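Complex shown without one protein chain; remaining protein chains in place.
Chain IDs A and B follow the sequence of writing; residue 1 opens each chain.
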Amino acid sequence: MNESDDQKPGPPTEATDAIGRMGQSTPIDLEAVQEKLRAEPGPAMWRSLDELAGTPDFQEWLHREFPRQASEWVEPADDGVSRRAFLQLAGGSLGLAGLTACTKQPLERIVPYVRQPEEIVPGKPLYFASTHVHGGYGYGVLATSHTGRPTKIEGNPDHPASLGATDVFAQASVLDLYDPNRSQAIVNLGRIRTWGAFVNEASPLLKAQQALGGEGVRILTGTVTSPTFADQMKTILAQYPKARWHRWEPAAAHDEYRAAVAALGGPHDRIYDLTQAKVILSLGSDFLTQGPGSLRYSRDFSRGRQVRAKRPVMNRLYAVESMPTNTGTLADHRLPLPPDEVAGFALALAAALGVASGAPAAPLSPRAQQLVAAVAKDLQANPGASLVVADGYAPQAVQVLALAMNEKLGNVGKTVRYIRPVEADPVDHLRSIQELVIDLNAGKVEALFVLGGNPVYTAPADLGFAAAYQKARLRVHHGLYQDETAQLSQWHIPEAHPLETWSDARAFDGTASLVQPLIEPLYESKSAHELLGLFANQIDASAYDIVHAYWQKNLHAAGAAGGDPEAAFRKALHDGLIPGTAEPAVTAAVNGGAVAQAAASISGAKPDPQAITLLFRPDPTVYDGRYAGNPWLQELPNPMTKLVWDNALVVGPALARRLKVQIEDVVEVSIRGRKVKAAVWVQPGHADRSATLHLGYGRWSAGPVGNGRGVNAYALRTTDALWAVAGIGLKRTGDTFNLASTQNHHLLESGTDEMPTAEKEVMARRPVRTGTLPDFLKDPNLVHEKPGLPKTPETTGAEDLTLYPRYEYKGYAWGMAIDLNVCTGCSACVVACQAENNIPTVGKEQVLKQRAMHWLRIDRYFEGDPDDPQVHHQPVPCMQCENAPCELVCPVAATVHSAEGLNDMVYNRCVGTRYCSNNCPYKVRRFNFLRYSNHDVPVLKLRENPDVTVRMRGVMEKCTYCVQRINRAKIDTEVAGRTVVPGDVQTACAQACPTEAIVFGDNNNPAWESTKRKADPLNYALLEELNTRPRTTYLAKLRNPNPDLLGATPEGKRI
Amino acid sequence: MATIDERAMLPDGLPEKPYRPPVLAPGYTPGTVTDKISSVVLAKTPRWWYVAFGLSFCVMMLFLASVTWLFAKGVGIWGVNQPVGWGFAIVNFVWWIGIGHAGTLISAILLLLRQEWRTSINRFAEAMTLFAVACAGMFPVLHLGRPWLAYWLFPYPNTMGLWPQFRSPLIWDVFAVSTYATVSLLFWYVGLIPDLATLRDRAKNRVSQIFYGFFSMGWRGSASHWHNYEAAYLLLAGLATPLVVSVHTVVSFDFAIGIVPGWHSTIFPPYFVAGAIYDGFAMVLTLTIPLRAAFGLQDFITTRHLQNMAKVMLATGLIVVYGYGIEIFFSAYSANRYEQFMILNRITGPYHLHWILLIVCNAIVPQLLWFRKVRTNPVPLWIVCMFVNVGMWLERFVIVITSLHRDFLPSSWGMYRGTIFDWGTFIGTIGLFLTLLFLFIRFLPMISIAEMRALTPGSRGEGMETPE
Partner (left out) sequence: MSIHIEERPILYGLMAEFDTPEDLIRAVERVRATGFRQVEAYTPYPIEEVSHALGLHHSWMSLLVLIGGILGGTGGYLLQYWVNLYAYPMNVGGRPMHSWPAFIVPTFECTILMAALFAVFGMFALNGLPQPYHPVFNVPRFAEASRAHFFLVIKAADPRFDRQATEKLLSDLNPSEVAEVEV
């Protein structure tokens, strides 16, 4: 890794770059130079006119002479006068200055403080509002900066798409910033070149194209919502009228767009208001954990589902799906159906609701029919308070029917509203990339700029994109990594990480917010805005200039604080969103023709009862493959399969039985001549006659972390079947492949059919206690063995069995309450914990040895029939037992109790007997069997949270309730002369949780939500019979079954 | 002779047989006894000794290699994981400690019980104890994540102001094992002093004269020496007796104090002690049977000895089997779901083979010892002993691993498998054990000469009796 880039002196004078461009006509333009010098605040030093002019020749020379310093000269000039920028930069340098102590001294001179800037107090983090962009859509985040180093991402409570919550991708994005495998220099055919050199090659070509109206110019991006970017594109397309802007977002919900165009006459987005929805039907949709609005939807949904004795109301969720989704696991009634039958179900329901005519080609199973009737009745009973959510990846027809049903049920404007598309200049991505390939093959493309995205890897297999791509004369790739596409491009321009540069984006509801940097770019990199500057003859314009300029113009339009636009801009930066940018609802009516057509297409399709349908879905952790290089996400267990480091062909038990395949058997999946070999994973609850393969694996240019993990689903994915393909062939190869799963893997591994044993025990031990709303209303204590008082450790018989008097905890008594009723298993808490507590990743081999390090794990239990089980998620952090079995057996007092009831772990006292882990009934302790934390890569040290010890080999570690946060809160409040009250402190997991399932607080203070929950009869302690008196307790999981289905269906009995 | 027969009541008090093989073949005088035993040490080293010692030494090098890699990389090279935090290391620790017990039992308890037949085997058994404890003692240190900090387990004043956590069974272990090692060493050494004096007086070359002279500390065998000596020796025996019971009791606390189903059991202390003696005697026989042949010591270690040891094995073995039974009964009777599942899992779970093998080795095969033919015939007896050695190792494996691998929350269940480094370390300690043993039999009298003299006819020696 290139140390020189860690320590950067101050931002280069604008002169160097600016003139760099002008000086390209090699004779130096003296007027321009002098003019720039005048514009220069303060004296500018320069060695020679060439240097001052920054001619390409000089820069080339510079590279030859001082390759390491070169970057300093071609650095994009930042807002040189902004105090914040200076502070971030200086702060960064300070942080690094500190670090040099623990590594070998770098060769470069670092920038010390001349005066201690008042804002940066070492050890006291600063928070900056910014935006996390995922799949084009953004949501507000607060980035934590420790002496200039971004170390953690939290949600922005003021932002409507976040409300303070985050998802796994935002949590993990901070690791990408410091990823040593990120591309670090502009590369031209494998040689490191300069920005200047690139400009030299590109500009003349563009000039030539400008004359031709840019007919040979193509720009390929993913989904774009950035207003600034869109604005830039507009001007560019004005300059190059014949140029084309193509879009390809591999995991965008393409059919959502089509359905809207077909049924609503325009590409309207749908926004759901789940606070209003009493009855919700999900047709295969995972709206709680997927899609740009998922965080908000999770919060709203959970608000309608947090049942308490005082508030015993909850919404009802039906899920009809093939692959079990996180949303489906919360469903009160879930029916696994193969994709074609899901469509049939939709049609039958539409018919029952009277929005469409016709019946599914294949008659539905009795159970499905019963469910259709019940759901229809339930929906009709709640007009305007019901909602039908179709999966964005579902066939267009299903989505059209969903639109029609919602309209019929009077939900439009209530639980669902239409808005103008948030995506800038929305297009059908599939058609867009098809057109591009046609042009490429026709040799029409002179210059193709790929901004973000990795089409060589993600484009549909039948397009032959890789081959076509190389027909473009100039291929420029702009991205964070030298990925597959970069390999086939002549130029690769490193993309600046969102934490390094300026930009903006819009959220699912249209709310715009700004992306602001916390640190100078670690490596020589450009933002997309700066790259587009190339076209608009603003090569010197920094991302800040462009974004700032745009909003200067538009803030008023956005109706932001009148008067001074600069003030409004600063306010927008501070608040993390631009007020008044949310899209207003528009009215649109579903056109009957489209509905009829949809109905016909479903009733017309004659499904082959033997055909197996393969579903493609974005991976819950590495998404479409863009995060394959991120070890945190690679090692984050898939919420359903608990698989890490690989994907697998997920099939249901029924199909596995028929194919006589077991877990880890390698099968050959073939579709029309396309073949891949994939290991099988048997997933209880997966529908028969279908299999799921997650995208994003099998990459070959994703760096050491991502390369060769899993199988490449894109190799099977064709333009006519982006999300589901029927009639695949599955052939056993006889080989097996080791899949690493963090839960129960070993059980299946041991050959003998062990799963039932485990499941039997789960049923008997009831780690997750369940009930139904009606039963709860009858007997509030139904989740406790003994009727009567809620069975908290105080009232268990076990309490009397001890000889010892109990400790009294005066002052603070930290505790946690986890509401299992709303845990979706999204795993944001797991990554948040990993980021907050410097938890190392251990790699697949170690996971196979059952040595995963996550302090907070999410246990997943199945209940009932393997073909159609109920799935429960149970986050398990340290229980912080008051009678901690682990402490008793530690021979060196390395784990003892704090006065506030925390089960403290003293790393530097631990000798590593592992007795505590053996004696922990919850098995929440983690041991450094080998040296897991990485001391070798300096840049990774920048990421570590300075408030948390980095553990060495041979030391036990565990959840501490983020004690560093508690102590900071205590210090701050003591300084303020008060005590810690709700809102002062949150654990990382609780802060990230989108559904408020995890809450943290002080058991001695009734003001905290956690304390309120602990008083609720649903509250229970895990393994409380052991009288460990856990501080972490759970609220039992309740279902709200439809009375019509109770008892009658197998589900009814499964409570 | 009469006196001998009268003294020779068997420990298990079986009715007298018409003929009872003596503890010492007839025709020996103190002088001949002395010459015979000391010649083993003073005579020229036999060639086979070099071979045996060389082999054991090579095996010990395997231990060295494994441990070097262990210190370089960390305990991760072993099979331990979540949830099975303890693996071979602890299994081996308990196994070795158990083996030690026979020595102390023979030298202390049988002494108090006036069992003369112990005389010819106690020295050797005590040495075996020492070496077994040496092997055992290393494992708790090796299995630490940070072995270089092992000294933190000892109570010593330090700048951190920190002390061991006395509630932890591991600290109890530290006290129990170190006390056990110290007392065994002293007991063994005190027993050796008169013999060292003998060797001092009979050694020919200067080096061994100095060596034995130094360690015999100027012993002269004067009546007043003997007077205090016997008192001290007897008191040591008295102290070692509760010790031999306590050590394995404390070791069993490592498990019994834990809350893991399959560990948390009140039967453990007696059941562990019995198991230890069982295994210990098996190991004594495993070693003495070949050695007495090698050195032609059949006159001193007679079939009578083999018989009695076999009988002790049979008795303790039956206690162990009772332990297995009671464990199953407890789990059924407890109506405790975790206990019940634990037993079920032990017998039918993924490690059921280990359990079956353990029952075969510890419960079924040793029943052969009911037959006098087997007890008196070295070869079958030796084979039975090997079964018991293996069986007792398996017992500890089953207790440690099968209890841990599936405890309370099914979500964190796991499997355990020893790696080559686990095996390397284990087999390596066997090498260490044999190496020490061969050094011992070469340089020290493996049978107590002084005590044997007292057994010679007409010696008027009171064996090791107390002065009234």
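FYI, a contact is a pair of C-beta atoms (placed from the backbone, for glycine too) under 8 Å apart; a residue touches a chain by one contact, two chains touch by 3 or more.
Keep in mind the model is a prediction, meaning the values are calculated, not measured.
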Review point. Quick one: which of A:G222, A:P885 or A:P1041 touches the chain that's been left out?
Key: A:P885
Point to revise | Touch with the omitted chain, as defined above, among B:W163, B:F330 or B:W423 | key: B:W163
Study note, to complete from the structure: Where B:L243, B:L285, B:I301 or B:V398 are the choices, the one touching the absent chain is B:L243
Review point. Which of these, B:W117, B:F131 or B:W172, touches the one chain of the complex that we don't see?
Key: B:W172
Review point. Pick from B:S120, B:T198 or B:S412: which residue touches the chain that isn't shown?
Key: B:T198
Check your understanding: Residues on chain A that touch the omitted chain in the whole complex?
Key -> 804-807, 881-888, 890, 893, 896-899, 1029
Review point. Contacts of chain B with the missing chain: which residues?
Key: 29-31, 34-35, 155, 161-163, 165-167, 171-172, 175-176, 178-179, 182-183, 186-187, 189-190, 194, 197-198, 200-202, 213, 217-232, 235-236, 239-240, 242-243, 246, 250, 253, 450-451, 453-454, 459-462, 464-465, 467
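The working rule: only the chains that are shown with their structure count from here on.
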Exercise for review: List the centre-to-centre spacing of chain A and chain B in whole Å, with centres computed as mean CA coordinates.
Suggested key: 59
Check your understanding: Once bound in the complex, which stretches of chain A touch chain B?
Key -> 743-744, 746-747, 749-750, 752, 754, 757-759, 761-762, 764-765, 767, 846, 849-852, 857, 859-861, 874, 876, 885, 888-893, 909-915, 917-919, 921-923, 925-931, 952-956, 1022-1023, 1026
**Study point:** List of chain B residues in touch with chain A within their complex
**Key:** 73-77, 79-83, 85-86, 140, 143-147, 149-150, 152-153, 162-165, 167-171, 174, 254, 257-260, 337-338, 341, 345, 349-350, 404, 407-415
